[in-house]
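All protein chains but one are shown at their positions in the complex.
And now, subunit A:
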Amino acid sequence: MARYIMQRIFYLLITLFLIATISFFLMKLLPGTPLTAEDKLSEEQREIILEKYGLNDPEPIQYVNYLGRLVQGDLGISFQFDNRGVTQILMNRIGPSAQLGVQALVIGTILGILLGLLAAINHTGFLDYGSTFVAVMGKSIPSFVFAGLLQYFVGVKLGWLPVALWDGFEYSILPSIALMIFPLATAARFTRTEMLEVLGSDYITTARAKGVNELGVVFKHGLRNALIPLVTIIGPLAVSLMTGTLVIEQIFAVPGLGEQFVSSVMTNDFPVIMGTTLLFAFLFVVIILIIDLLYGVIDPRIRLAGGDK
């Protein structure tokens, strides 16, 4: 097990290295420099700044320097904010994003599983069609539409919750809801399909033949088996949430990573863009790793297959 985790961490580092490399060269392909928007600077001033940040060096040298700093844990200094380290900027920004992401993923997935369960138990009944309707809406309508609707109705018309900004828990509710619609819908559809299949399997009949009641059949025998495939999609869901935050944070003016990322792209702030990309990539590979380990917890067949070696 320990060996497996070490191996996975090694692969994780390789992945991050590749992503760092690709994002570095993609940055270089972008038109313009961080100073493009600064039209008040004279030609000389530009030269001084470019020289200072090493942007006049040939690209391979820039790349080697970048990697060298990266290995030491230094993500560079932002162009946009004077003399502020990228690490520091990201640290300030990660809190709101993490809170939104976790709230949306956890609550969305749990609600989705419950909705899917209800649909499966009530197969071809009212609840089934109801949850299918919710799921199709959730999957096909983009989150920014929901965001706008929530802001208008809940925030403005009803005035129950703040429309935007970030100043305490109640500010996180609307963006979390807008974000969680997609994972909720996906989890609901998935759980329904899996649960229907599991409920039709032989061991469920065995359980019924033992005299287990419906509740026991669904939760004790059904749910765990239906959850195994569901774990697989939590990774991609987490990723879709990360990309979702780019838009949602912008709409709700949440000072998170996503909003930072968007404004950095607008200003060609290379170090921040690359730092954010790396952070997203890092979070993604870590989530995948956790999910792979989670498989073993839920499914004894996978756990023991690894343990035997």
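Please note the rule applied: a residue touches a chain if its C-beta (ideal position, glycine included) is under 8 Å from a C-beta of that chain, and two chains touch if they have at least 3 such contacts; residues count from 1.
By definition in this document, contacts and distances are computed from a predicted model.
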Missing chain's UniProt protein name, "Cell shape-determining protein MreC", "Fumarate reductase subunit D", "ABC transporter ATP-binding protein" or "Aspartyl/glutamyl-tRNA(Asn/Gln) amidotransferase subunit C"? "ABC transporter ATP-binding protein"
By the document's definition of touch, the residue of A:44, A:167 or A:202 touching the omitted chain is A:202
If the missing chain were put back, which residues of subunit A would it touch? 201-203, 205-213, 220-221, 224-225, 228, 298-301, 304
